[in-house]
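All protein chains but one are shown in place.
Right, subunit A next:
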Amino acid sequence: MGALQSLPGQPEYIDLAEKTGFSLEQIGVLHKRFKQLSHNEETLRRDHFNEIPDLACNPIRAQIVEAFFDRRNFRQNGEGTVQEIGFEEFLVVMSHFRPPSLHMTEEQRENVRKEKLRFLFNMHDTDNDGTITLEEYRHVVEELLSRSGALGKETAKSIADAAMLEVASISMGHMEPDEFYEGITFEHFLKLLNEFEIESRMNIRFLNMDTTTLCK
């Protein structure tokens, strides 16, 4: 824990721990990484993210980076995007990926699930109107396939269409030919991924020990 000197004072640390659920060690590690990414500044900007070499070949890099600057993910009922984030915001966004604890009531589990799905939903719903429209969904699939060259573009469209058809049929049931399905609302999104065990899948391991020196 050599990073401790550069950390904010201990009380603030505990605040953060309470707010995000991370342990103090984890916050320490993440803070060090934060400093490393921001070149010892107080805030992170988009180009800091774009400098991460491992991220460069991630097909959905843009969306991931955007998620960090989206006010909706800061748990403060805000909207819109910001230009730079401090360590607290960084931590809050990260906390969406915290693994659930072993002992949870059904209700807590449902909350965790909703929170994580909300994060995904926000990533898809770029214009923040509460629905994922066909255009937005197509964009998602296109991004996903953006590494597969020319083949991807056209197919992405039809995949998104097929997926949207599926959503519509799951959530709306019967539709008259002249009806129009605007897009996936969050309720539909929940229903859609009902079988998808997000609470046990959308997790990463946050280390208690500092290994950042190994990484670029």
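A few comments on the model shown:
Note that in this section a residue touches a chain if its C-beta (ideal position, glycine included) is under 8 Å from a C-beta of that chain, and two chains touch if they have at least 3 such contacts; residues count from 1.
Simple rule for what comes next: contacts and distances are computed from a predicted model.
Missing from the rendering is one chain, named in UniProt as "Sodium/hydrogen exchanger" (options: "Sodium/hydrogen exchanger", "Leptin receptor overlapping transcript-like 1", "Oligosaccharyl transferase subunit OST3/OST6 family" or "Ribosomal RNA-processing protein 40"). Only one of the listed residues, A:43, A:126 or A:155, touches the absent chain: A:155. From the set A:17, A:52 or A:82, the residue in touch with the chain omitted from the display is A:52, counting the whole complex.
Within the complete assembly, A:135 is the residue of A:15, A:110 or A:135 that touches the hidden chain.
Note on the undisplayed chain: of the listed residues A:47, A:79, A:107 or A:195, the one touching it is A:195. Touch with the hidden chain on the side of subunit A covers residues 30, 33, 36-37, 49, 52, 54-55, 57-61, 63-64, 68, 94, 97, 99-102, 120, 123, 133-135, 140-141, 144-145, 147-149, 151-152, 154-155, 157-159, 161-170, 172-175, 177, 179-181, 192-193, 195-196, 200-207, 211-212, 214-215.
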